[in-house]
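Sharing a structure here in structure tokens format.
Removed: one protein chain of the complex. Kept in place: all other protein chains.
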Amino acid sequence: MYTRAITLRWKDNDVYGHVNNVEYYSFFDTVINEYLIESGLDIHNGTAIGLCAESHCTFKAPVAFPGQVEARLRVDHLGSSSVRYAIELHSDRLLAEGWFVHVFVDRETRQSTPIPEPIRTCLAQLS
Amino acid sequence: MYTRAITLRWKDNDVYGHVNNVEYYSFFDTVINEYLIESGLDIHNGTAIGLCAESHCTFKAPVAFPGQVEARLRVDHLGSSSVRYAIELHSDRLLAEGWFVHVFVDRETRQSTPIPEPIRTCLAQLS
Amino acid sequence: MYTRAITLRWKDNDVYGHVNNVEYYSFFDTVINEYLIESGLDIHNGTAIGLCAESHCTFKAPVAFPGQVEARLRVDHLGSSSVRYAIELHSDRLLAEGWFVHVFVDRETRQSTPIPEPIRTCLAQLS
Partner (left out) sequence: MYTRAITLRWKDNDVYGHVNNVEYYSFFDTVINEYLIESGLDIHNGTAIGLCAESHCTFKAPVAFPGQVEARLRVDHLGSSSVRYAIELHSDRLLAEGWFVHVFVDRETRQSTPIPEPIRTCLAQLS
């Protein structure tokens, strides 16, 4: 499991006083991309990039700025050109559970491409 | 079906040049809340408010600023205190399909509460 | 003057029930970049890109989702490699006045570069 703290921002809170549901997905793709970049993904110039094909979130408890959330990342399924992540968000309790599918594609053609090494190796370590 | 045009913004585009996956969920809760407000929901002072319990999106095609997307809203299931919406996003083609569950709660106690009339009546018209 | 309608989103509203101050700047760089793209700027592959060097906003009146704002763009000063825009946001009244400075730089070196034709010609038309 890979974990990252994410600090909340004033405008995360919506009219109802808590972090808006949309931002939870931003926490998902933040922890995912942070892990990919640490694993060697070059988001600016690399040939292969990861695009979101599907995502899901079940909301368990509200949270509000100020504070921070802890994002916990695991890999549920590792295919040849796609990966499915499982993510949990926590404060002092479980806030949300979600999953997210990345398909790796060629940056120029946007055709699917194998997950490059060493990213695959790193993803396998979260399985 | 209820449809709304949503104009894209410069910062919707991410490093890979297209609208970030997270924003699609923002388009979902924009079209949903717009319909609820037209149906009589008072987001500032009303007793009942809708909180997101679960959401999902399947991404079909990319889209990029500048331009606009059309959000199409239907109701899949209408319960006593919850509603499940189906949403499609379109440009000149289908961009994404998703669903979203609102649970209505009391603004103060955050305990579940029946969907108030006339909102229920309006939601039934989208079934 | 160049004008564009920008539709508001649910999460633009913050805890205090109105569009958060930060989003006003998003409306600024949306109308600016929309005009630049119409003028021929290639945001994905062009050699010259515009980076924000300075911006300012005076907030005159609140506005809230749902609805839309009209952004009005003029050019205050057109230099060799930089441009200063003046922007107004309106609903049924004046919401905000701001200004924004773009410096054009080479995409790779990030060194300042002359504003390319035909973008300069188009900017001159807003002076």
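The first chain written gets the first letter, and so on, giving A, B and C; residue counts start at 1 in each chain.
Methods note: contacts are C-beta pairs under 8 Å (C-beta built on N, C-alpha and C of every residue); 3 or more make two chains touch, one makes a residue touch a chain.
Please read these numbers as outputs of a predicted model, since none were measured by experiment.
Among the displayed chains, contact with the absent chain in the complete complex occurs for A, B, C.
The hidden chain makes contact, of the residues A:66, A:79 or A:118, with A:66.
Within the entire complex, the positions of subunit A that touch the omitted partner chain are 4-7, 9-11, 13, 17, 26-27, 29-30, 32-34, 37-38, 43-44, 65-66, 68. Interface residues of subunit C facing the missing partner chain: 15-16, 20-23, 25-26, 29, 43-44, 49, 51-59, 62, 107, 110.
In the full complex, subunit B touches the hidden chain at residues 10-11, 13-15, 17, 20, 22-23.
Simple rule for what comes next: only the chains that are shown with their structure count from here on.
Subunit A and subunit B have Cα centroids lying 22 Å from one another.
Computed centre separation for the pair subunit B/subunit C is 28 angstrom, with centres defined by C-alpha atoms.
Residue positions of subunit B touching 2 or more other chains, listed in rising order: 26, 29, 43-44.
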